[in-house]
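Certain chains of the assembly are absent from this excerpt, and the rest are unmoved.
By letter and in written order, the chains are A and B; residue numbering begins at 1 in each of them.
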Amino acid sequence: MTFKAADPDFESRIRASFARQGVMRLIGASIVRVEPGAVDIELPFREDLTQQHGYFHAGISSTIADSAGGYAAYTLFPASSSVLTVEFKINLVAPAEGEKLVARGRVKKAGRTLTVCELEVAAVKDGRERACAYGLQTMMRIDAMADGRPAG
Amino acid sequence: MTFKAADPDFESRIRASFARQGVMRLIGASIVRVEPGAVDIELPFREDLTQQHGYFHAGISSTIADSAGGYAAYTLFPASSSVLTVEFKINLVAPAEGEKLVARGRVKKAGRTLTVCELEVAAVKDGRERACAYGLQTMMRIDAMADGRPAG
């Protein structure tokens, strides 16, 4: 699917919002692709991101998938709006094992209030990529609220 | 629902497995309830767990919810087994705002291979609790694999 962004400055808007997500710094994630309706987030492996078997924790895969989908939706929103996750569902189809994860959010349907995204997380191990999670997500556009932390 | 744990040492088994989840130390989560079919995890607020509006990130709510449900299921498994998340779905119904989160995992249906859990995350703000997420999760019992990181 091809989308056009209404806001010409969507990329800097998304990158600024991503930079405000404290959790992305904590885990070491970076945003590596920002296009209308499509955002990718990468996350190198660290011991402190694991579950009990030493793989990336499913919640960490979900964290970067949720942000990738949320920002994919947000690329298409007007500059004055904000974005919230309504819900998402994720299937963990293989161990999230490797030197890094790549989460991809893709808009499937852009609506006035709700936008639906497809999520995919791939694990890169020894340079080879393998899908480890698939998801579906509903995002909501909030017109009355500017993005960014409220002052104070 | 009331469940009986087949393994009398389920609590120490769950706590040991939880201690191996590197990500729980990273975010500062602790396991505060372990009963047959029921596990609660708490997470105090920190700036580095937030999304762009300064609330807990949905992925962080999901991370503790996923572990709470996973360990709720694991309480009912035999000692020789392991547990994996097949999938989960989560609805974020209110901002995850407050001094801490409490994630509760409750087994709804314990099957031989698959176990289904209900997830709830509440935000505690000024001492008052409010539900901020509801979820549903499918866990899988793996008999051939001991829990814990494979050696070397």
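We adopt the following convention: contacts are C-beta pairs under 8 Å (C-beta built on N, C-alpha and C of every residue); 3 or more make two chains touch, one makes a residue touch a chain.
Since the structure is predicted, the reported quantities are computational estimates derived from the model, not experimental observations.
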With 2 copies placed, total copies in this complex: 4
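Heads up, the rule we're going with is that only the chains that are shown with their structure count from here on.
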Whole-Å gap between the CA centroids of chain A and chain B: 22
Footprint of chain B on chain A - complex, ascending: 17-18, 20-23, 25-27, 46-54, 57-60, 62-67, 82, 84-92, 147-150
